[in-house]
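All protein chains of the complex are present and in place, except for one that has been dropped.
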Amino acid sequence: MPYITSANIACGFHAGDPLTMAQTISLARKHKVAPGAHPGFPDLLGFGRRKMHLTSEEAKNYIIYQMGALQGFAKAANANLQHVKPHGALYNMAAEDESLSKSIVAAVKAFDSNLIVFAPPKSELTKTALSSRLRVACEFFADRAYDADGSLASRKQPKSIINDAGRVVERTLRAIGEGTVLAIDGKTVSLGKIHTVCVHGDTPTAVNLVKKLNEALVKANVKVEPVHNFL
Amino acid sequence: MPYITSANIACGFHAGDPLTMAQTISLARKHKVAPGAHPGFPDLLGFGRRKMHLTSEEAKNYIIYQMGALQGFAKAANANLQHVKPHGALYNMAAEDESLSKSIVAAVKAFDSNLIVFAPPKSELTKTALSSRLRVACEFFADRAYDADGSLASRKQPKSIINDAGRVVERTLRAIGEGTVLAIDGKTVSLGKIHTVCVHGDTPTAVNLVKKLNEALVKANVKVEPVHNFL
Amino acid sequence: MPYITSANIACGFHAGDPLTMAQTISLARKHKVAPGAHPGFPDLLGFGRRKMHLTSEEAKNYIIYQMGALQGFAKAANANLQHVKPHGALYNMAAEDESLSKSIVAAVKAFDSNLIVFAPPKSELTKTALSSRLRVACEFFADRAYDADGSLASRKQPKSIINDAGRVVERTLRAIGEGTVLAIDGKTVSLGKIHTVCVHGDTPTAVNLVKKLNEALVKANVKVEPVHNFL
Partner (left out) sequence: MPYITSANIACGFHAGDPLTMAQTISLARKHKVAPGAHPGFPDLLGFGRRKMHLTSEEAKNYIIYQMGALQGFAKAANANLQHVKPHGALYNMAAEDESLSKSIVAAVKAFDSNLIVFAPPKSELTKTALSSRLRVACEFFADRAYDADGSLASRKQPKSIINDAGRVVERTLRAIGEGTVLAIDGKTVSLGKIHTVCVHGDTPTAVNLVKKLNEALVKANVKVEPVHNFL
């Protein structure tokens, strides 16, 4: 918590439970970290990392349910939700699927149109959210390899998860400074402007990664603050 | 819906799912029925009708989660929640358990102290909620037999569920008019003032019961309206 | 039960629970109906009717788990499982997906290679099971419309579910007699030899359908018996 500015909080569908949600909201508040809903597919067995095919109504209402549940803990702690970031397969599918992106955007607009949507740059989700006048934070994954088309390399691929702090820092500075990333095949991929940098809590060495990343960003004069400050 | 004024909506723990919740909120709005959260134990297999022993923190946060999830659909439909009614074993345990009642009241106060608590008259939950300055609607169960101590007769007991419209009407008029009910053993039980009358959606003949009840109450000049109008 | 010879019993992942499983095994035994496992995706919210993308290991082990659980009740009732029929999206995906079919077949062979696999005629699942020396019962859906390619018309399509007993009987006699079905667009589709006829328990009028179907098959001199008698 001391090294991050935004936290994605799972809402019970792919992970998370009421106690953890309450504690995380409280911890975020203490560290002045902006909390966000991290809705996922209803798939505890697969941690929400498996594709599921939902109807538009199902997707929209599953997301409203999860945002609402987290909002309950925010209200109870006098905190405000800053953002929504779909989790796992929901995020990856939405990046390429206009219909699913529309369901997510419809959920956010119906629930609270002040919420910022975290999405991959140049994705369907980014386009759909922007065209519905939602604010979007374009996200770079510091600890994940990219394919040449700008999508995340599959977790099943070797070297798709990056644990080395030096590389994480180097990649992030490049992504923020130049808006590019070196794909897993060595090609340079153009990402565009990056507003938020993600490190997964379940990446081994995650705490060290965010610590080193925070130090490097400060040293490089990158202002490290919650996205609602500048979006 | 046309015959009732308040609806208890299950929130996914013992029953209910995002689609049903969204549809019920929408239906309630259409019929000007006041919606309320109906949180239960996390027990889909047992429909929340089995006792579970939770810590205070667990109980409080499970209830916040469920109220928040339903509130999400209310926000999305521009509706307001009127009340909270614990479900099944949670309701029955809270009637007699001061500590559990305190957890429920703490959840409601943290989440939204305007919500009205539905509770059995003279119960621990009623006492605890009133002493925390929450509004309480004392509830009569029209379709359930009572024991001589004023608690509900167990569903496992024969004749504990009342399907006959005539008896349901007669009992309700007595409860509202005199504040009493005839217990399963024939004794008269004093209930005190009744503000709301419950018919279970899963009681066979439920639709007919609420229709007949509505007609009888109107005929008896009892004003049938959502509890937030007069509490 | 009196009108059927094989029963597919859900095992808790998309529907079903221990009590229902125990009762259904017991009821099947009483009526001399052959019980089979009906494993599905872990998707209670969607009744297993939504596509999910599992790894081979996940699919194989989810199916072993479900067959094992049902086998527990069979053992407790001195009954034997006759068959395995994947449910919903698992069945439909396996019909076209060789890799998923291999996972299902691997599960059955590891668990009990005497179990008969229920599968659509000419499907990947039929091919894979036969080439692994499992017995296959080719299945006709009496209450569902077919597309011109021999697959089931989507439930979301109008007229995809057939409630009319006359049509159900007519279609079944044709499927058994000629090995064909008229697709939703009127074209004749060749199915090949049919060993088992399915009516969904959640189709309205299901009881009437199986009664009428049973009478019509007997009248047409089709022997109505569990598939293990002749496969």
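Here are a few things to note about the model shown:
Each chain gets a letter, A, B and C, in the order it is written, and its residues are counted from 1.
Definition applied: a residue touches a chain if its C-beta (ideal position, glycine included) is under 8 Å from a C-beta of that chain, and two chains touch if they have at least 3 such contacts.
Keep in mind it's a predicted model, so treat the numbers as computed, not measured.
Of C:52, C:70, C:194 or C:210, it is C:70 that touches the chain left out of the display. The missing chain lies against subunit B, touching residues 42-43, 45-46, 50-54, 58.
Residue positions on subunit A in contact with the hidden chain: 17-18, 44-45, in rising order. In the full complex, subunit C touches the omitted chain through residues 12, 18-19, 21-22, 57-58, 61-62, 64-73, 75-76, 107, 110-112.
Following the convention adopted for this analysis, only the chains that are shown with their structure count from here on.
The touch graph of the protein chains shown is complete. Distance between chain centres (mean CA atoms), subunit B to subunit C: 42 Å.
Of all residues in subunit C, those that touch two or more other chains are 45.
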